[in-house]
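First up is the structure itself, then whatever we jot down about it.
Left out: one protein chain. Kept in place: all the others.
For chain A:
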Amino acid sequence: MRLLQLWAFDFCQLLFMNTSDSEEDSYNERSALVQSESPTIPSYNQDHDMSLPQETDSKRRRPVSSGLDEPGPVERERASTPDGEEEELTLKYGAKHVIMLFIPVTLCMVVVVATIKSVSFYTEKSSQRLIYTPFEEDPNSVGQRLLNSFLNTIVMISVIVVMTIILVVLYKYRCYKFIHGWLILSSLMLLFWFSFMYLGEVFKTYNVAMDYPTLVMIIWNFGVVGMICIHWKGPLRLQQAYLIVISALMALIFIKYLPEWSAWVILGAISIYDLIAVLCPKGPLRMLVETAQERNEPIFPALIYSSAMVWMVGMADSSNPGSGESFTIIYKYFFPQDNEMLWVKLGLGDFIFYSVLVGKAAATGGDWNTTLACFVAILIGLCLTLLLLAIFKKALPALPISITFGLVFYFSTDNLVRPFMDSLAAHQYYI
């Protein structure tokens, strides 16, 4: 029996301070997401541990951690000995789960794009900015604008780094209660406040009269059931749906409140950071994974979207806080005799940033060509990442490949393909 575990963490963007709320409280998205028990997909972790417990112990349905303590090199050797059938099965199951990951990612993007295209609120430029992007972009001077966007990026990334480090430190010193509280606060904010804003805008767009009592009922039900599903126990599908919805809400907030150029630079910077954080030995995420493994705890049950519902014995009662900044994939592959379960996990932060990219393409790009191109680019990137995951069997950053492709496709489609298609259409040439 082979038990492969690839841990992945996904740290969502930690802080989103919404100055429009005129409150200075920051909520840690990541923490919020992390807190949710939904076994969200941990972001790609730098570490990807492949554990191959030799014992095919059907009782040992512990989460990855159990197997992780086994010596890596040995396992790797074992893995490398051509065990054709198992490899094949690995890849086959992996492929199935890749497809299963496509669906939520697509759904999230669809929700974001649909909202962007219909509700104008999220594309209107507001004078308010997040305090994470303090430099205003001046549309008059290109150089100044570029400089400011880079400065914004630096601010944002440093905030993220600091938050991740704080989180790792908290985790290391077992301040679970603090992390839990943080996550609960964040998810409260997401589920109640942001959805309230969202509903308000949708109603205004469709010119529907809505009264307060009904609205309160809707928001109350949505929020409370969401908290129950995410942080406690609930049907898997509902949990997944809630995670998709909160990722979409978060992405919409980003799209609204990040200045234009800063958003693109931030996307690029985040993927580079993800790469570094996941693959470098001293990265905070890696330390997080290692700590969790040492303690034999499942990492970050929250903020992870899992493609398969496998309720493992060890995981059911874990109260692991987890927040992923980097997007690592946890890939858990169970091969017990009677129950084959394959987990591929993707962090919620990944969802969010993919959706931000596609949403911005929809908002600022010319037409559907750009949006579709970005969408396809991201899916291709995700495929490649999962392929690499199957090959290397390590926690990998989910962002870099997809975001790179997405950015390349966006800029090239916007600047090259679109004028080309336009002039083809103008001259009535069909190719």
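A few comments on the model shown:
Rule of thumb we're sticking to: a residue touches a chain if its C-beta (ideal position, glycine included) is under 8 Å from a C-beta of that chain, and two chains touch if they have at least 3 such contacts; residues count from 1.
One rule holds for everything that comes next: contacts and distances are computed from a predicted model.
Missing chain, UniProt protein name: "Gamma-secretase subunit PEN-2", from among "Integrator complex subunit 11", "Gamma-secretase subunit PEN-2", "6-phosphofructo-2-kinase/fructose-2,6-bisphosphatase 2" or "Isocitrate dehydrogenase [NAD] subunit, mitochondrial". Only one residue from A:225, A:272 or A:372 touches the chain missing from this view: A:225. Only one of A:181, A:200 or A:268 touches the absent chain when the whole complex is considered: A:200. Of the listed positions A:236, A:272, A:383 or A:421, the one in contact with the omitted chain in the full complex is A:236. Here the missing chain is touched by one residue of A:131, A:188 or A:215, and it is A:215.
The chain not displayed touches chain A at residues 200, 203-204, 207-215, 217, 220-222, 224-225, 228, 233-236, 238-239, 309-311.
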